[in-house]
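The complex is shown incomplete by one protein chain, all other protein chains being positioned as in the whole.
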Amino acid sequence: MQTNQQKIQVGIVGGTGYTGVELLRNLASHSMVEVKMITSRSEDGVAVADMYPNLRGIYDLQFSVPNIEALKTCDVVFFATPHGVAMSMAAELIAHGVKVIDLAADFRIEDLAVWEKWYGMAHTGADLMKNVVYGLPEYYRSSIKEAKIIANPGCYPTSILLGILPLLKAGLVEPSSIIADGKSGVSGAGKGANVAMLGAEMSESFKAYGVNGHRHQPEMVEKMHDITGTPVNVTFVPHLVPMVRGMESTIYATLKQDVSQEVIQELYEKAYASEPFVDVMPAGSLPETRMVKGSNMCRMAIYRPAGGDKVVITSVIDNLVKGAAGQAIQNMNIVFGLDERLGLNQVALLP
Amino acid sequence: MQTNQQKIQVGIVGGTGYTGVELLRNLASHSMVEVKMITSRSEDGVAVADMYPNLRGIYDLQFSVPNIEALKTCDVVFFATPHGVAMSMAAELIAHGVKVIDLAADFRIEDLAVWEKWYGMAHTGADLMKNVVYGLPEYYRSSIKEAKIIANPGCYPTSILLGILPLLKAGLVEPSSIIADGKSGVSGAGKGANVAMLGAEMSESFKAYGVNGHRHQPEMVEKMHDITGTPVNVTFVPHLVPMVRGMESTIYATLKQDVSQEVIQELYEKAYASEPFVDVMPAGSLPETRMVKGSNMCRMAIYRPAGGDKVVITSVIDNLVKGAAGQAIQNMNIVFGLDERLGLNQVALLP
Amino acid sequence: MQTNQQKIQVGIVGGTGYTGVELLRNLASHSMVEVKMITSRSEDGVAVADMYPNLRGIYDLQFSVPNIEALKTCDVVFFATPHGVAMSMAAELIAHGVKVIDLAADFRIEDLAVWEKWYGMAHTGADLMKNVVYGLPEYYRSSIKEAKIIANPGCYPTSILLGILPLLKAGLVEPSSIIADGKSGVSGAGKGANVAMLGAEMSESFKAYGVNGHRHQPEMVEKMHDITGTPVNVTFVPHLVPMVRGMESTIYATLKQDVSQEVIQELYEKAYASEPFVDVMPAGSLPETRMVKGSNMCRMAIYRPAGGDKVVITSVIDNLVKGAAGQAIQNMNIVFGLDERLGLNQVALLP
Partner (left out) sequence: MQTNQQKIQVGIVGGTGYTGVELLRNLASHSMVEVKMITSRSEDGVAVADMYPNLRGIYDLQFSVPNIEALKTCDVVFFATPHGVAMSMAAELIAHGVKVIDLAADFRIEDLAVWEKWYGMAHTGADLMKNVVYGLPEYYRSSIKEAKIIANPGCYPTSILLGILPLLKAGLVEPSSIIADGKSGVSGAGKGANVAMLGAEMSESFKAYGVNGHRHQPEMVEKMHDITGTPVNVTFVPHLVPMVRGMESTIYATLKQDVSQEVIQELYEKAYASEPFVDVMPAGSLPETRMVKGSNMCRMAIYRPAGGDKVVITSVIDNLVKGAAGQAIQNMNIVFGLDERLGLNQVALLP
């Protein structure tokens, strides 16, 4: 057992939301880290266990006003904030050798003009972008090891990129044919007071939203291009599911050639054979979001319906874990040379 | 006020399931019908209000063993049975002038070889098919008026056909490009004891099912062909939503030519201008299943994301009403020359 | 068919919340009323069907700024506002012969000192109280007929008073022994943006609230006293159920004497024999909230567990209908001498 001095010192900026509590929940079982501080302007002095009683008896920690000097004493700082915050503090942190992992969107899109269009504000961190790596370990692991700033991916891009990339990389599907029909539980909308997310509004109902455009679309398009070297076209429609956690993406693509479902299955199994958090299920399986609830796993299955020219992938994650806090911890583990699975060994809660 | 003798005498075969109770719930407000008998072998003698306490004080009716002689005294018989039953009794009923409305699948597919492949049994009603009309009023109304047997459409085909047909009929989209991503509440699986449909299994989880093939796919393909005269190709993936009622379909198609969203919007508004149960919502709307809960409405919206070559339609119905019992009553109203809205004036329950 | 001039002209003040939309949903099927105006300061000019799309095609009505002169032209005005509003406008309305039905709490408690303590504001309508009748038709029907102002009961008091009063009136239970364990769906909390009522907060969880005191407790205590002439003591604990609609109350009382379950059952059946909206279910029944969803019914059952000295009543209502808008319409029907069931014939939505 290490002493605390040897443990990685973690700071969390903006910890009152769902990604904040999820970082704490997962890190509670991480043997090599100590959460040193968690900030919130509005909740200064409040015990985290008072806001999140599932943490009673586990953390003896209070929210504090964010303080850059204090944060510099950490080894790594997670930003669980709205976008715009991380870009304002990252420079000073990395200058002091502090690793930055941003769970918001500040560094997710390399093309800052695109970023500014979709996020509706000026991007003030152009100089920082050279230090940024997109934190999808399955495709950027070696760069993540050296990164100073990690842009933790969006939840939809995580589930969709993991689902389609083996086919795209193999050149088996038309890059312009991709349709991604995404579905998310309501925790993805965060903890802000919002009439549309009231239990009386979202329960027992299902709807599409953002049909004419969602910020995660340019993110996934850019990364598909970056990873495969080929421009792609993605039609993406997100939907809201009346449940708290979980994300499913059904991805459709047109095959360029006649390739059997068995060959595609094998392609996927090989692609992810050594990945601790991607599970290619046996042919014929039907992934359910509850199979990954509370865990960092992505489970997926591949189909070629009726032997047609379409391939279909269904991919499930927990939007708050592999889609946010869990993936952030996985990235931290890579950066610090630890076993990627530390702090992420929770078995999905089923039923 | 009419006397009961003048009212349309209704029989329901197999009334213990969800479509049975929905027929009763809606017919309770229908001023021109009397439910004369409702059959169930297993529940013979049980009051319907004992099985469905929402009907206490409304129906003084007991389940009885199905009896063809008694059924012949009805004006119309609804079959709310598993498939295979209606085809065995319809000949005798229509020979006596009784109209048959089948809520199961016996008569939905004209190509009986296709039917037998998907339903796994011999079709014994080939002679009857000439008397059958597919009961989608918006596209077969004039034939329905003259039909002896009405094949009440499947829930997914209802929501998807209503959603895509204006574009297909106008020849604006590639008929081979259609992708339909459907989502249904769990009442669609019926009231049979089934571990996968337990509350502890389906709650707080989302999944695709039937990815490699679902019986509603050949049904919708045949009707698209029949209505437009053009063969089509549909990739259809159904999903299970953790809610009781409601169905949403997100339909994707590739435009053949550059046509503006405004033009498509106008096309849809015109197509359904006189339809009492199709509501084309204003551009930019986001239909939610709760907007039609308990009602016979289909509400839809049309999008052309990012001005690309894809058009997206989202269409919502209550799977038990417009997707089953409500549409059956609408068909009955047409057959008997009544106002189509009789018995179907319930406002959706929101919240 | 009457002309509109002959219909009762209805105004609704504060119609953007759930009781407002429920008034509209139910009144849509009421043959004798016309909704003339519905007010909202914040939504002035917005079509009600834009805020509540279940009403598309049903109401061609816009929210307007509340205007006392316009409201005076109505026959009846419903207040679906926060407490404090009705008491400020009622005097002028009743002076012009307009009936006032307040769905908020302004007039529910006769003892204004008690009211002020629980509602935390001064009561400015002391002069009005002589015109007020508590709108629980089953116990105040004859007074309601003559009332100028009707205090529509709270949802918990409705379900608990209907459940316990036959026993209390018959003097069979200790008046100091009453324990009422209430459970409500989340729509009871209204449509305000409130973090604790987010879907991600209330789903898949159950909790008590207001254990040390809830405003509905003094209301039910006062009415029990008023109706029976005997002071009572009620321990009341409300709970939040992860569902949208529905309220169940389990009421415990100590029998004064050994009286059989059969006698109690008969007492209840007689008490409510002629009530259109109270259903005493057969002995051994287990009322479920879905048996009344969307309807104005209260269903209940009575037990005497293990022949002990306790009697238990379980009573279910839809908190938005019999617990709010439906009961208000029932009261309106009584005031105007109409059949109480007009506008309230919806069959509960099950499943």
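Letters A, B and C mark the chains in the order given here, with residues in each chain numbered from 1 onward.
By definition in this document, contacts are C-beta pairs under 8 Å (C-beta built on N, C-alpha and C of every residue); 3 or more make two chains touch, one makes a residue touch a chain.
Because the structure is predicted, anything quoted here is derived from the model rather than measured.
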Which one touches the absent chain: B:A70, B:M129, B:A189 or B:I227?
B:A189
Tell me which residue among A:P53, A:G97, A:G120 or A:G229 touches the hidden chain in the full complex.
A:P53
Interface with the unshown chain - residue positions in subunit A:
18, 21, 25, 28-29, 52-58, 187, 191, 203-204, 244-245, 279, 281, 285, 287-288, 290-295, 299, 320, 345-351
Contact with the hidden chain only, please: which subunit B residues?
18, 185-187, 189, 191-195, 197-204, 242-244
For subunit C, which residues reach the chain that was dropped from this view?
179, 181, 183, 185, 200-201, 203-209, 211-213, 217, 233, 235-237, 239, 241-246, 248, 250, 252, 284, 286-290, 293, 301, 303-306, 308, 310, 312, 314, 316, 351
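Note that in this section only the chains that are shown with their structure count from here on.
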Chain whose Cα centroid lies nearest the overall Cα centroid
B
Give the label of the chain whose average Cα location is farthest from that of subunit A.
C
How many angstrom between the C-alpha centroids of subunit C and subunit A?
46
Give the residues of subunit B touching no fewer than two other chains, as numbers and ranges.
203-204, 244-245, 287-288, 290, 293, 351
